[in-house]
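With one protein chain withheld, the remaining protein chains of the complex are depicted in position.
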Amino acid sequence: MIKNGTTDGNSTPARPRPLSPNIQIYRPQLTSVLSIANRITGLILSLGAVGLVIWLSAAAAGPQAYGVVQSVIGSWAGQVALFGCTFAFFLHLCGGIRHLVWDTVHGFELRSIYISGWTVVVSSVALTVIAWVISLLIAGWPQ
Amino acid sequence: MNRRSFRSPLARALGLGSAKSGAQHWWAQRVSAIALVPLCLWFVVSIVTHAGSDYAVFAAWIRTPLAASCMILLLVALFHHSALGLQVVIEDYVHSGVRFVVIILVRFGCYGLTVIGIVATLLIAFSG
Partner (left out) sequence: MIIESSDRVSRLSWFKRFPIPRNFKVTPESRIEKGRTWPAPAYAKRVKAFEIYRYDPDSGGNPHLDTFHVDVDDCGPMVLDALFWIKNKVDSTLAFRRSCREGVCGSCAMNMDGTNWLACTRFISDMGTNATIYPLANLRIIKDLVPDLTHIFAQYAAIEPWLHSKTPEPEKERLQSPEDRSQLDGYYECILCFCCTSGCPSHWWNGNRFLGPAALLQAWRWLTDSRDEAKGKRLDALEDPFRLYRCHTILNCTRTCPKGLNPGKAIAEIKKAIVEREK
């Protein structure tokens, strides 16, 4: 007689079987970590898109409103947020291109999966640094 | 799965059957992604090269037909891509009926922001 689970034949409510742990014990791997990273960066960029609309709306409202938004972006917190958005953008971009290649059924050998994965990590860091160095060279440090 | 039920395992696995859809959503996600690659790169390059410039320079840039067009295309593709992606995230993690409400709200939010962004861009482009 099965006491627990689905069928025990008597009228006492069965104690549900325990669910074995999943994310609590499963080892993070490049596959799953980059997947969740792509998701989190997507969420960050969605917020960034809201920021873009605010920025455009402020600019449409006139120089004064634009100045306020620019000073927020120029602040210490604003620059950190912008830097985060830049990195999120490049990670999502590189990860997205990796996904587009997979959608053509290419690059599915484990070796390719890992090489492309690390390429995404390295190139998104590099592109973020390059973008910020160039922008700081053009504009100088924000006041 | 652990509830006492007389439904067969196969009946549970088959559920309500196939929606016979989903490819459109998947395809739209890819098409908007492909569109976003050049548009986002254009945007990032523009922002980087305009770093630190004042309102007059910025407004003059948006007034060029190319920049205004690209900005509108960017807004459309960005929020379309975002709405599709957020819907998948919501479906993944929200299992109660609340998900229908959240998905609708996200859709409305994305459409609304697209329109606001386009109007703002046009206002700058046709001002002065």
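What to note about this one:
As written, the chain order gives the labels A and B, with residue 1 at the start of each chain.
To be clear about the criterion, a contact is a pair of C-beta atoms (placed from the backbone, for glycine too) under 8 Å apart; a residue touches a chain by one contact, two chains touch by 3 or more.
Here the structure is a predicted model, which is why all the values come from computation and not from measurement.
Residues touching the missing chain, restricted to chain A, are 2-5, 15-32, 35-36, 39, 99, 102-105, 108-111, 113-115, 118 (touch as defined at the top). For chain B, the residues in touch with the chain missing from this view are 1-2, 8-10, 12-15, 18-23, 25-27, 88, 91-93, 95.
The rule we apply is simple: only the chains that are shown with their structure count from here on.
We define each chain's centre as the mean of its Cα atoms; on that basis chain A and chain B are separated by 15 Å.
Every residue of chain B that touches chain A in the complex is listed here, in rising order: 2-5, 30, 33-34, 36-37, 40-41, 44, 47-49, 51-53, 55-56, 58-59, 62, 71, 75, 78-79, 82, 85-86, 89, 113, 116-117, 119-121, 123-124, 127. Residues of chain A touching chain B in their complex: 5-7, 13-14, 16-17, 39, 42-43, 45-46, 49-50, 52-53, 56-57, 59-60, 63, 66-67, 86, 89, 93, 96-97, 99-100, 103, 131, 134-136, 138-140, 142.
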